[in-house]
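Note that this complex is displayed minus one protein chain, with the remaining chains in position.
And now, chain A:
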Amino acid sequence: MNIKKMYSKSEAVAGGGTSGAGTETPKGNRAGTSKPMKNPFQSMTWQKAAWIISLLILFAVPILVSKNSTLFMLTNIFIWAVFAMSYNLLLGYTGIISFGHAMFFGIGAYCFALMARHIPQGELGFLFAFGLTVVICFLLSLVVGLLSLRLRDTFYALITLAVATIFVIIAEQWRTMTMGNDGFNFTAMLSRDLFGFIDLLDRQHVYYIALIFLVSMFVVLKRFIDSPVGRTLQAIRDNEDRVSSLGFAVLNYKLISNIIAGVMAGLAGVVYAISIRFVSPDSVLGVENTIDVLLMTVIGGVGTMLGPIIGAGVVEVSSHYLMGLSHIHPIFERWVILFGIVFILIILFFPAGIVGTINQKLRGKKKEGAS
């Protein structure tokens, strides 16, 4: 595995060399001789540069764009991207499929919403909402995982669906607490000067919260996936029997993945509640949300880091515009049908999704060039 990693690293460096100005360095690099780099810009591969540039652009967006609706949409894309990343940890990196992932998202959102409504505003309530979400999601994912992961793989899908439905029913029935099906709005209760400098009613501030949240979660997840535990999870995904016969406690690894995905989805729910300032069973808890996040993950690319982010963008933007077309023809109100068809086609013909397919193409080209 180490060798593979080194290989891919040297390949990336070589790619950077050819695309840059230097014409002599690439061959030396490909051979593996590590010359000390004199020019700091030479060591920066085009991938890294692309990362930094796109990050800079994203951070500059609120300065360039003043339209609140655009900011709102981007904010939601970031949050859904984190949600989809957490789902991808299960589906793409562990190989288990959950139909109840929205329960964590919804629990996070409801935690924050209820806190905003019942505890007079302030930093303490804010932090408490985060803490409570982490604790609940941790315990819930542990219990659900223990109950379902030791059974046949398909039972996990079934049990998560059932448990999530119970949470929807609780949110619908416990009217004194959750206002039932109507949900509730808590715009008025949001703090205008959290920790002295965050204004939760300012779209720009919320945008930055979501962006920083996305970047930090991305880094955390990337590190986790590249860690020994993450590698083991991928091995379990590829061949569970083999890993198990090598002496790994497969159940424990799956539990870890389940817990991290659950807590991450819960945190995404908290940030989502901050952004939309409204919670209802349909908008955060329902099975439709799990289906949405499943669509994003699969369309973007299962088992890739960027896939869920691209998927969240594609699904959010296109559903927004398709819904806007509904005055032309009512069929556009049923935009889910289009996603369903695209989803089926992707599973049949491009199981790696958008990002995965592009990656394969790029890798194929590189190999052709090398040989």
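Methods note: a residue touches a chain if its C-beta (ideal position, glycine included) is under 8 Å from a C-beta of that chain, and two chains touch if they have at least 3 such contacts; residues count from 1.
Basically, contacts and distances are computed from a predicted model.
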Have a look at "Nitrogenase molybdenum-iron protein beta chain", "Branched-chain amino acid ABC transporter permease", "Carbamoyl phosphate synthase large chain" or "Formyltransferase" and point out the UniProt protein name belonging to the hidden chain.
-> "Branched-chain amino acid ABC transporter permease"
Looking at A:Val287, A:Met305 or A:Leu322, which residue reaches the missing chain?
-> A:Val287
Could you tell which one of A:Ile53, A:Ala162 or A:Leu362 touches the chain left off the display?
-> A:Ala162
Per the whole complex, from A:Phe248, A:Phe278 or A:Phe343 the residue touching the absent chain is A:Phe343
Which residue, A:Thr154, A:Ser326 or A:Gln360, contacts the hidden chain when the whole complex is considered?
-> A:Thr154
At which residues does chain A meet the chain that is not included here?
-> 91, 95, 97, 99, 147, 150-155, 157-159, 161-163, 165-166, 169, 172-173, 287, 291, 294, 298, 331, 334, 336-337, 339-341, 343-344, 347-348, 351
